[in-house]
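Right after this comes chain A.
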Amino acid sequence: MIWLTWRQFRGSAALMGAVLTAVGLMLVLTGPGLADEYAAGIADCAVNGRCDRFYSAFFGKHDLAFLSVTLVALLLPALVGLFWGAPLITRELESGTHLLVWNQSVTRTRWLAVKLALIGLVVMAATCLLGLAVTWWSGPLDRSADDGWALMSPLVFDARGIVPMAYAAFGFVLGIVVGLLARRTLAAMALTLLIFTGVQLAVPLLVRPHLQPPIRASVELTAANVDGFSREADGLGLHLRNQVPTDTGAWVLSSRLADPAGRVMAEGEAISLSGDLALACTPSGPPPEAGRADPMAACFAELNRLGYRQAVTYHPTSAFWPFQWIETGIYALFTAGLAWLSFWLIRRRAS
Partner candidate 1 sequence: MNPVLAAQDLGKRYGRRWALRHCGLEIPAGHVVGLVGPNGAGKTTLLKLAGGQLAPTAGTISVLGGTPGAGPGQLARVGFVAQDTPVYAGLTVAEHLRLGAGLNPAWDAGLAHDRTARLGLDPKQRAGRLSGGQRAQLALTLGLAKRPDLLILDEPVAALDPLARREFLQGLMEAVAEHELSVLLSSHLVSDLERTCDYLVVLIDSRVRVAGETDRLLACHHRLTGPRRDHLPPEHHVVSAQHTERQSTFVIRTEAPIHDPAWTVTPLTLEDLVLAYMAEPVPARERVTLEVRR
Partner candidate 2 sequence: MIRFHLDGRSGVSPYLQLKQQVRHALRLGLLREGDQLPTVKDVVAQLAINPNTVLKAYRELEHDGLVAARPGLGTFVTRTLTGTAFAAQAPLRRELQRWMTKARQAGLDDESIEALFMTTFRADAQEDIA
């Protein structure tokens, strides 16, 4: 049975091996260079002041590579489910070979158990390796990422650490269950993709925010968390970034302006300009000092003195590995449940 599983699987395994080798080679060849570049840049800008500009430049230079690698790590688990899970069953059913192989002296349960275990192990090993390799390679870029590409944000989180392995195992067993129900390859693949995508969208939306209580903080306003100002009819409009200044990799659930009384202001609500504030924040205010002083520094200082803050709810970067483990555990439960279902389905002799 082990020989048969390998013999039927070897084509797919070879393809996967080739893809992983190519990706792996790329990562290994460019990774150290990336790390060196980052280290050098950090050393430079730490001397000179803030590193925002270095981060933006560094990330911007490698954004294409970043996106491709992240995409690969996102797609591979889905493809595994699609191309290895569903056809495992449906190809046998469609060609009639299930009548050949299930009439030898092994029970269907044993047939499925060996296939599930062997291929499942290969899947998990491959995607675990991929996930960890990508996490290592992407380290410098994750640390300099723009907001929107924070390490903890859904798309990036899904492509790092050990969760790709969890998703791949889930996708694989999901494919098998759908294959047992749908019995036709195309229908099974379409359905697997649909359900898998649905789950992948639902979990970050509904489950992940609640894995730990988020941190609620009141942060002073600086250029790090303020995108820009606008002159509104009734005052000053402030556009906040979805970022926490001290933790650029955090997953920001909400980022709003809070007035001196602590009340969270509504979207688009403007700050009324009066007195010192008007003086500090209007363009025609006191001329900037010569040198590198931030033109808006006075405005920020005044706003903070008055008591305006960024009210932010977020999951910090330090929660990365705890979340990875918890989510892997959840998916492990899904996968175990689906595996049990697949054994129950295959024993049901309906046609």
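Selection criteria: all candidates are chains of the complex that A comes from, given by their letters.
Everything that follows uses one rule, which is that a residue touches a chain if its C-beta (ideal position, glycine included) is under 8 Å from a C-beta of that chain, and two chains touch if they have at least 3 such contacts; residues count from 1.
Because the structure is a prediction, the values reported are computed rather than measured.
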### Task
Determine, using the touch definition above, which of 1 or 2 touches chain A in the complex.
1
### Message
Show me the residue ranges of chain A that touch candidate 1 in the complex, using the header's touch definition.
### Response
1, 3-4, 7-8, 95-97, 99-107, 110, 348-351
